[in-house]
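With one protein chain removed, the remaining protein chains of the complex are shown where they sit.
Should a chain be cited, it is by its letter among A and B, assigned in written order, with residues numbered from 1 in that chain.
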Amino acid sequence: MSSNHPLKKNVYNKTGLPELGLRNYWYPVLASLRLRKGRPKSVKVLGEEVVLFRNKNKIYALNDQCAHRGARLSEGSCLYPDSDTLTCPYHGWTYSGETGQCVAKLMEGPGITIPNEAKVKTYPVREHLGVIWLFVGDMEAVPLQEDLPECLANTDEWHTISTWRTYHCNWRPLNDNLCYDLHAPFLHRNSPELIFQPIFPFASRVKTIPLKDAKGLGYRALGGITESDYPGLGHFPPPKEAFWRRLKPLGRGQELDPQSSQATKRYGIKYRHMSLLPTVTLVGRPSGDYFMCRWVTPIDSETTLFYSFNAFRRHSTIKTFFDRLSWILWQSWTHDLIFSDQDKRVVEKVRSDREQLSLSDAGVIAWRKFIVDNSRRPNDENLHQNLNT
Amino acid sequence: MSSNHPLKKNVYNKTGLPELGLRNYWYPVLASLRLRKGRPKSVKVLGEEVVLFRNKNKIYALNDQCAHRGARLSEGSCLYPDSDTLTCPYHGWTYSGETGQCVAKLMEGPGITIPNEAKVKTYPVREHLGVIWLFVGDMEAVPLQEDLPECLANTDEWHTISTWRTYHCNWRPLNDNLCYDLHAPFLHRNSPELIFQPIFPFASRVKTIPLKDAKGLGYRALGGITESDYPGLGHFPPPKEAFWRRLKPLGRGQELDPQSSQATKRYGIKYRHMSLLPTVTLVGRPSGDYFMCRWVTPIDSETTLFYSFNAFRRHSTIKTFFDRLSWILWQSWTHDLIFSDQDKRVVEKVRSDREQLSLSDAGVIAWRKFIVDNSRRPNDENLHQNLNT
Partner (left out) sequence: MSSNHPLKKNVYNKTGLPELGLRNYWYPVLASLRLRKGRPKSVKVLGEEVVLFRNKNKIYALNDQCAHRGARLSEGSCLYPDSDTLTCPYHGWTYSGETGQCVAKLMEGPGITIPNEAKVKTYPVREHLGVIWLFVGDMEAVPLQEDLPECLANTDEWHTISTWRTYHCNWRPLNDNLCYDLHAPFLHRNSPELIFQPIFPFASRVKTIPLKDAKGLGYRALGGITESDYPGLGHFPPPKEAFWRRLKPLGRGQELDPQSSQATKRYGIKYRHMSLLPTVTLVGRPSGDYFMCRWVTPIDSETTLFYSFNAFRRHSTIKTFFDRLSWILWQSWTHDLIFSDQDKRVVEKVRSDREQLSLSDAGVIAWRKFIVDNSRRPNDENLHQNLNT
């Protein structure tokens, strides 16, 4: 059924990209608003079932399976709200959110000895930008800030609006779609945002440059045209689609000009489009005042959470107000809905049993390789093997 | 997906409890009312597809697959109602309900020779207490009475009301849930029946005693408290849940006192809670006038039928009337619905890939072992192997 059926040939097997995603990174998993105090909630990340619960303004994350008889902790309750514990619904095993250790088996009374093995796995968890973040891996968590791009990390400088969608496909076709991939001028040419502008430049050659901190790649497109004649076919864009293209290019799709773009001159932003580990995409503007940041969270081998952050640079309260208003009135539906759905429709149906990479896939090839070469691994040798399961 | 996926580690594999249930026992499979004369009906029991049909007030059960070309007999008809036969819809092979032998191939005319192999498996079937019972196994059926507890067998002494639910899980987590398992004081503490009483005793030690006829176990809980303080957590039950607990204990959840309980003194009932082979639970009352009897019928590896019998001792017509009225007005929704759903919600989501049995699981451990040691087996050695497939 699925393009990722284990018995099928899968082009990603050769790449070394693990089917369930890159371990040992932070991922956004749930909007803060959806986790109410005292109401545990189950999420799935990189194939692992996790229960989140919120007590006294702190959030905890545990493996969602009671060590005792396998009941779901997410069906349980925060019976002792002052204690940062979660209690299993079945026999009242009560776990510390901090350590995962069972601190009481309510049905056995207070006097018993509880062995150390009465414990569930804990997950490092943070709340940031109205989103709950989990670190899934086999090593001690790095600070969340270490995995965030500046526009998400620095809340003094940036404000954000985030949305999410569930994609019914593996994370890898979506990851390919988001890195520098030359589909936008074609697939998105008639989205509401772009239909009045000239076609984005295409037929360019992309240069991929590792970022200074080795956390990702910057892309720079060289050359590129906005229309052309194809012998035997006709003009691209087709004349019937060209009538409304009366606007000047609005900056999207153009590389940053180091001489003229404020992004570079004022803010030192060198690339319009960047991919960051683990599965983060940044697309900016010549103004340097906006980033669209997408974060891909693998759920399981056939489902992926697509987290989208719109990051606006703070200038003044009034500008912040209008940034947010314009998101509500315009970008929310034109970009986060319609534009993204054009990708979703294609990406969810991609079959991954064969591919034929071409000139336009330089970005995809480089980014896949960068991930395999640079993604974070625990030092312990034994743990290395987990990365590819 | 399921906790019983064949490739997954499963804690029950070690116990020896067969995935599809205990063969060579009687199981309730359908309410009598649901099998109308001349309307064959398909049921599934212990993984086997069975067609039931009713002719001239007798019920028959055959394997639901025509020996000829594999059509479903349950799509067929009782074409000759006076003959206790069922006819396949496809080519009219007509089977005796009594023997399973094909007695006519209608499309081949009356003159032909029908080989002995033109036959389908028959299942012993009975109608009792408004329920249809099937014996599924590899040996000659024992009398139904032999598998029934007294409160279901002796209809002169007892009257019953029965209901059923379908559980979307294997029979084994449900079987664990029903034997003496110390979850009731916790999981059911706020059900409508119990919310006004003190918490059931917990932190008790359970003694398991084989019943005289070796058909099951009786449980006797020793010690037990109804509230306690847990260091670092607080009181159990939590104060916010204690406000309404104003009633005296009503007898449920208390062991039978041999000195004072009418159940023991007058009727010789020694245990409040008993497990009987194959998968039967009896929970009584100090009065000895009521048993809640639950019978777990495995459907397939991921589905289970939960048959619930409320058995009331007959005293007078007027008491029978009020027993039934009180069931309709109170127990039907408080117990057979709400109380049972508290279990269903937890049990259906149990993951069986690991467990950590504890002090409170003495009943579960003993009952699992009792089943493996004592469940009925055909004498033939070759048939033994079927038990674990």
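Keep this in mind: a residue touches a chain if its C-beta (ideal position, glycine included) is under 8 Å from a C-beta of that chain, and two chains touch if they have at least 3 such contacts.
Just so you know, these numbers come straight off a predicted model, no measurement behind them.
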{"item": "Absent-chain contact - pick from B:G92, B:P192 or B:P249", "value": "B:G92"}
{"item": "Which residue of A:H159, A:H183, A:R220 or A:R376 touches the chain not shown here", "value": "A:H183"}
{"item": "Which residue of B:P110, B:P239 or B:G268 touches the chain not shown here", "value": "B:P110"}
{"item": "Contact footprint on subunit A, counting only the chain that is left out", "value": "3, 11, 173, 176, 181-183, 185-187, 202-203, 225, 228-234, 236, 238, 345-346, 349-361"}
{"item": "Contact footprint on subunit B, counting only the chain that is left out", "value": "65, 67-72, 75, 79-80, 82-83, 85, 89-92, 94, 103-110, 112, 117-118"}
